[in-house]
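One protein chain omitted, others in place.
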Amino acid sequence: MSFSPYHEFNWTDCWFLLQGAGRTILLMLVAGTLATVLGVAVGWLRFASRAARILTAPAIDVLRSVPLLVLLILVSSVFGIAGFDIDVFGTAVAILTLYAAAFAAEVARAGFASVDRRTRRAARSLGMTAGQEARHVLLPLAARTVFPAWVSLMLALVKDSALVSAIGYVELLKASQVAVTQTNQPFLVFALSGLLYFAICYPCSVLSRNLEARMKHDLAA
Amino acid sequence: MISLRDVSKRYGLLRVLDGVSLDVERGEVVCLIGPSGSGKSTLLQCVNGLEAIDGGSIAVDGEAVHGRGTNINRLRQKLGIVFQQYNTFPHLTALENVALALRVVKRMPRRDAEAAAARQLAYVGLDGKADQYPSRLSGGQQQRVAIARALAMQPHYMLFDEVTSALDPELVGEVLQSLRKLRADGMAMLIVTHEMAFAREIGDRVAFFQEGKLVEVGPASQVLDAPRDGRTAKFLGRAAQ
Partner (left out) sequence: MLDYQFHWRAVLADLPELLGGAVVTLQVTALSVIVGVPLAVLLAACLRGGASARRPARAFIEVTRNTPCLFQLYLFYYGLGALGLNLPSFTVAVVAIGLNNAGFLADTYRSALQAVPAQQTAAARSLGMSFLNAFWHVVLPQMARIAYLPTVNQVVWAMLNSSLGTLIGLRELTGVTQFLQSRSFRTLEFFLLTAALYYVLAKALMLAAALLGRRLARGAP
């Protein structure tokens, strides 16, 4: 009997992959929430003020024209130089939030811009304050229009989160790599992790597509 | 000669063409009139082989349009067709619209094709518009580009499908003028039209079409002024109002 460094793929490996999938979802939830909040805030500024639009344009443009992997390395190296005591999860969340927020800001701005000015004025004419109008008219109407785009954004975030494996956070893709090095069964392992990614992403895809189709239909009617 | 024998066609349960027989001789002009939805457009598309038929036969100069061994692309060069909605190619200039098929179907060198195209544009009175894109042309001008495009293939027969009904009234005249010119030059034509006065003027014969059937065919003045069939009379009466 010869010694093999590998073991057969077993339930422990399977559980390991599932834990990775859990961390991928956790990343999406945390970074997704933060990116949405940040994106709506920046998007509102960009919608409301010309100065803000001009000032934030370069940052958004750069975030969208540089590969996420490069941004990831840059941010971790800045954190390192600055001596931030922050773990890989924190770094991963920070960079994914920043990256997704650049896209979310544009989605949010487009949403605000899609709300008919006359509807907003009508709300003010009823005696609503600017804040009440924003809360009860602008925000809900904008949210409805851009909801499919926002779902697509979250879908992209799940896929982008695979990159943080490069800085060592053990999400689904990193977990697959580890499992491959231990079992030497890349096909089986990647088939499983592919299935897990698909199970997370596909429902988002379908939801976004159906909502978009329904909106087009409503508009046409 | 275009010769239709007992042609029938169905769309699902709907009988669009029901035993249609009709001949168009070389040099002859036949006008096809009838209520909308009666199957006139379908008939023209069948003659051109753009639509299949379910029964009967259509022959052009003795060659079956829907025959197995027929080279339909070659046969179509004998048959020009102009549609109600012009269907000019929006990404090509007027000249390129006319020259395209000459280049790819007849394999003419670009220069010859463009020279021939320019002649056809002049024929329909569009000499000055050769370099314009369809989006910059009026409906009447686009329709004349479509006519020139079909004529460039030097067809023996021309099929016209309500070529003026999508046009503003003041643009109808210029398109009809091109058809008159064609008739004077001896082109055989099958013209679907709603303009009764024009049918009387240009048609050697007029055929009245209803619910997929040819109700009455005869000399233009006879069918239009003294219809033999009650259905024709009724249609003409309504059209006159």
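For reference, chains read A and B in written order, and residue numbers begin at 1 within each chain.
The rule we apply is simple: a residue touches a chain if its C-beta (ideal position, glycine included) is under 8 Å from a C-beta of that chain, and two chains touch if they have at least 3 such contacts.
These figures come from a predicted structure and were not determined experimentally.
Q: Quick one: which shown chains sit in contact with the chain that's not drawn?
A: Looking at the entire complex, the absent chain's contacts are A, B.
Q: Taking the entire complex into account, which one of B:101, B:124, B:202 or B:220 touches the absent chain?
A: Considering all chains, including the one not shown, the answer is B:101.
Q: Have a look at B:95, B:150, B:206 or B:223 and name the one touching the chain we're not showing.
A: Of these options, the touching residue for the absent chain is B:150.
Q: Touching the left-out chain: which of B:14, B:50, B:122 or B:226?
A: Candidates B:14, B:50, B:122 or B:226; residue touching the omitted chain: B:50.
Q: By the contact definition given up top, give the residues of subunit B that touch the hidden chain.
A: Those residues of subunit B that touch the unshown chain are 45, 48, 50, 73-74, 76-77, 79-81, 83, 85, 87-93, 100-101, 104-105, 133-135, 146, 149-150, 153.
Q: Which parts of subunit A are in contact with the chain that was left out?
A: Per the touch rule, subunit A residues meeting the hidden chain are 62, 65-71, 73-74, 77-78, 81-83, 155, 158-163, 165-166, 173, 176-177, 180, 184-187, 190, 193-194, 197-198, 201-202, 205.
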